[in-house]
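Heads up, the thing below is written out as structure tokens.
Left out: one protein chain. Kept in place: all the others.
When the chains are written out, they are named A, B and C in that same order, and each has its own residue count from 1.
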Amino acid sequence: MIGGGQGGNIGAVHRMAARLDGQFQLVAGALSSDPERARASGAALGLDPARSYGSFSDMARAEAARPDGVEAVAIVTPNHLHAAPAITFLEHGVHVICDKPLTATMAEAEALARAAEASPALFILTHNYTGYPMIRQARAMVASGALGAIRLVQAEYIQDWLSDAVEAKGSKQAEWRTDPARAGLGGALGDIGTHAWNLAAFVSGMEPEALAADLTSFVPGRSLDDNAHVMLRYASGARGALWCSQVASGQENALSLRIFGDKAGIEWHQEEPNCLWFSPIGAPRQRLTRGGPGASPEAARVSRVPGGHPEGYIEAFATLYAEAAEAIRARQTGEAVPEGVLYPDLRDGLSGMRFIAAAVASARQNSAWVSL
Amino acid sequence: MIGGGQGGNIGAVHRMAARLDGQFQLVAGALSSDPERARASGAALGLDPARSYGSFSDMARAEAARPDGVEAVAIVTPNHLHAAPAITFLEHGVHVICDKPLTATMAEAEALARAAEASPALFILTHNYTGYPMIRQARAMVASGALGAIRLVQAEYIQDWLSDAVEAKGSKQAEWRTDPARAGLGGALGDIGTHAWNLAAFVSGMEPEALAADLTSFVPGRSLDDNAHVMLRYASGARGALWCSQVASGQENALSLRIFGDKAGIEWHQEEPNCLWFSPIGAPRQRLTRGGPGASPEAARVSRVPGGHPEGYIEAFATLYAEAAEAIRARQTGEAVPEGVLYPDLRDGLSGMRFIAAAVASARQNSAWVSL
Amino acid sequence: MIGGGQGGNIGAVHRMAARLDGQFQLVAGALSSDPERARASGAALGLDPARSYGSFSDMARAEAARPDGVEAVAIVTPNHLHAAPAITFLEHGVHVICDKPLTATMAEAEALARAAEASPALFILTHNYTGYPMIRQARAMVASGALGAIRLVQAEYIQDWLSDAVEAKGSKQAEWRTDPARAGLGGALGDIGTHAWNLAAFVSGMEPEALAADLTSFVPGRSLDDNAHVMLRYASGARGALWCSQVASGQENALSLRIFGDKAGIEWHQEEPNCLWFSPIGAPRQRLTRGGPGASPEAARVSRVPGGHPEGYIEAFATLYAEAAEAIRARQTGEAVPEGVLYPDLRDGLSGMRFIAAAVASARQNSAWVSL
Partner (left out) sequence: MIGGGQGGNIGAVHRMAARLDGQFQLVAGALSSDPERARASGAALGLDPARSYGSFSDMARAEAARPDGVEAVAIVTPNHLHAAPAITFLEHGVHVICDKPLTATMAEAEALARAAEASPALFILTHNYTGYPMIRQARAMVASGALGAIRLVQAEYIQDWLSDAVEAKGSKQAEWRTDPARAGLGGALGDIGTHAWNLAAFVSGMEPEALAADLTSFVPGRSLDDNAHVMLRYASGARGALWCSQVASGQENALSLRIFGDKAGIEWHQEEPNCLWFSPIGAPRQRLTRGGPGASPEAARVSRVPGGHPEGYIEAFATLYAEAAEAIRARQTGEAVPEGVLYPDLRDGLSGMRFIAAAVASARQNSAWVSL
């Protein structure tokens, strides 16, 4: 693991996700860019001191030289520290599981893309919300034509934790996310907007061809967006909207997706993830549940417990790790990846970067439509 | 009553709304533009045949001449038939209660505005959703500063009844609403978008200074919009979005409003109208209910039954009639209108017309921002 | 109207319910047992002073003598004042619409039953919750076999307004409801338990053959029950439970009904009355809505506005008045009552009285099963 030392947040989530299905074991890490803190964090996690490194490059070199070196590495650093370790490990043939957004800059993203293409190793991007069973089902329903021709795609991701200038009050999480040097061009856009963007594409099976955006930084002193309204146009004629905000008072982690076709609509809310609403035109609305009578094979494949026993955020995250394990195993054995295995990869990462860039470009042109 | 004859829909709603609080009695009408149907409809409603007229002009003339002529008239015709009767009755000094949107064209709207200004009679526009108690409370909370400075206004009004070309299959309601000659410039924009626009302004206490819109007609053969995405900018720096759609499969009458300030947010859904969510930053979310411990005097003033006994659409509509009765009584007696009495009027109607016009103009300029 | 004067509550509801559909006009009343207050209340409601009576017996006599005397009377007094006026008006051939529970004592109930049998006039008991469209649909679904053989009937009616000794603090509503001399044997049992009892029977189509009850008076100084747990046994082998409480903190008017058969289950909540959950075994749960695609003719018959436009408590109450009007009209014309017309009557009233008596008897025998 790169990053994820003491004081962090998402590192612990990755570790739980990796552990849940028993497919990964944490054996080495460069847990902080501060070598001292890296070692202390490694000790706290019970890492062999010999494999608790002071830097990602040390780790890559040393692990590559070991016969029992790591097979995969999780990168859980701030955005601007994704590209360098990812490229290094890919060059050493180590599979990379990387947090989103892909990188802080488009240049880094492109360099990473080249490295991934040149490497025999896999690159998995943790757009973790794609791991929810009912999201898998939603995707399958759209693909099967259950919604008919898609007309509308409405994605929202709203929170309130940046309603105030917490970045100036000691929140380490807020600090780097509101700092262009570390976060990149996008604030809310990069942190949560890319999740909404990715989820909409994952489920609808299509990406917009153009967008028009209005970005705002409501909190005084903040230079990156903390709110973005984005209108979407698809080549098919479909339309949509994406709204992400980190100043929506009272909202915790309200990611939602609604898709309407000419035959039916679906609706899903991350905070109630075991349920998917299905509304066929002319028939009663159905509440499909994970593990319930309307659950599809795609949902069942990534479920762990029966219906009514709620699975949550960690389980969805763990599903990406389980999918990664399947894909890595297939790569190692040369066999085909089992049917149904799905995970976001570099293309998703590049798409997210284009989304951020296009939204910022549109906002700078007074919300003109920008092609993707 | 003008319009509201057999085969119609909203006329019956107006009649129930007028009756509920016992303030109005239906005594005369020109219930259809077809004289035969007008008379049959009057008979079915038990009107004195002598006061069941074949045209609004006949009615205006005759009623004005009676010592017991109508004090107020409800106009419940399609949009293009609002202005003429409204102007006529205003000229005769009869108070007008008129369905929305104000008119089909801006020219009609302006003529009506001039007539209203010149008349001693009142003009009330039935943006009926402003009659809901928890909407009154929401408005009062914003005005009192409970939300702090407003940052975001998100209004939605989505339905699915025009998902298919029902206007070509005998739906009289759909026919005129999708016909530019009768509905005006806006399809969904006029029919439901103006409600969302009005409600957002009623509660937030402010109107956008500019908008950028993307309009679509999803159903083949339809010339007016059946879906509109609109981004909003307020002079205060607040931002917002308004989405109205009549092709959102599975949605019945999903009008909702969310407003976020720098201190708190609120959320309201028309289909669960007795509840208002209040989310102060840093404190638990509260479910305020009509008649419950958190209900404000503004909600109580327009409530009829205790908490937990749901009031609905007809009650909210009736509240506008009750407010109209208060205002008319005050006008007749020369006393002040009682505190708290609120109803949409010509300014709201003109604002709605500007909204339609601006949205259409923006859409024609590829979603450029248009000032209001 | 008998009762319903100033300071009352349910009288105003009856008047709105009577007015909504335009079938009744209030023309006479004995609005209070205090003649002075009766007259003042009549004046406030605009009654002709000659028809605003000081007592129900004056009114019965005088109205019966008028050629334009009342056709029906609404009795909205406390329980112990139901029987006498009801009997009197029935004897004069005036149709009676009476609030529930039927009477305060079983002896009164039986006398009233005899009077009703002897009278050509109708007796309608306002178990108003039977007027909700989705309750009509639920009843029809059970009757049609959509649920299969019924196994479980779970009824709840919980409130919190008697959590404290409000009867000692000036609440007139609480005073008589907690006074055995005026309310009868049952406290919560009579006030709300009879509603739950009636609703369960109305929808399930069957009444328990035995019950076992545990009654409590939680608030010090209160002699009647403010909470009742009741277990139910049906002749068919079905089982059930009824819980009513007026000390369930935070509950407003939470009447709910769940029925489970061997094919499907249904669930309904009075505070969200436009929705009925339908759960067929082995298929997804459906959210049926009034006016929506799954609404049945029985629901449509008593609906006034389209789906998504919520109807509430007053509308359901008004439906009983509309049903009464249909039945009265049929009685007057000698024609058959139109198909689908339903209203609780004396049998329902007697059943409710037996429920109260049996629950009290069971409680006195330490919750032994008591036959009905």
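The working rule: contacts are C-beta pairs under 8 Å (C-beta built on N, C-alpha and C of every residue); 3 or more make two chains touch, one makes a residue touch a chain.
What you are looking at is a predicted structure, and each value in this text was computed from that prediction instead of being measured.
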item	value
Partner chains on view for the chain not depicted	A, B, C
Per the touch definition above, residue among B:61, B:114, B:287 or B:347 touching the missing chain	B:287
Of C:125, C:231 or C:276, the one touching the omitted chain in the full complex	C:231
Option from C:186, C:261 or C:292 whose C-beta touches the chain left out	C:261
Touch with the omitted chain, as defined above, among C:52, C:79 or C:154	C:154
Where the unshown chain meets chain B, residue by residue	278, 281-289, 292-294
Chain C residues touching the omitted chain (full complex)	147, 151-152, 154, 160, 163-164, 212, 214, 216, 218, 227, 229, 231, 233, 237, 239-241, 243, 245, 247-251, 258, 260-265, 267, 277-281, 285, 366-369
Missing-chain contacts mapped onto chain A	9, 12-13, 15-16, 19-22, 159, 251-254, 270-274, 289, 291-292, 304-315
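Throughout what follows, only the chains that are shown with their structure count from here on.
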item	value
Cα-superposition angle relating the copies chain B and chain A, to nearest 5°	180
Whole-Å gap between the CA centroids of chain A and chain B	42
Between chain C and chain A, distance of the C-alpha-averaged centres to the nearest whole Å	55
Shared interface positions of chain B, touching two or more other chains	251
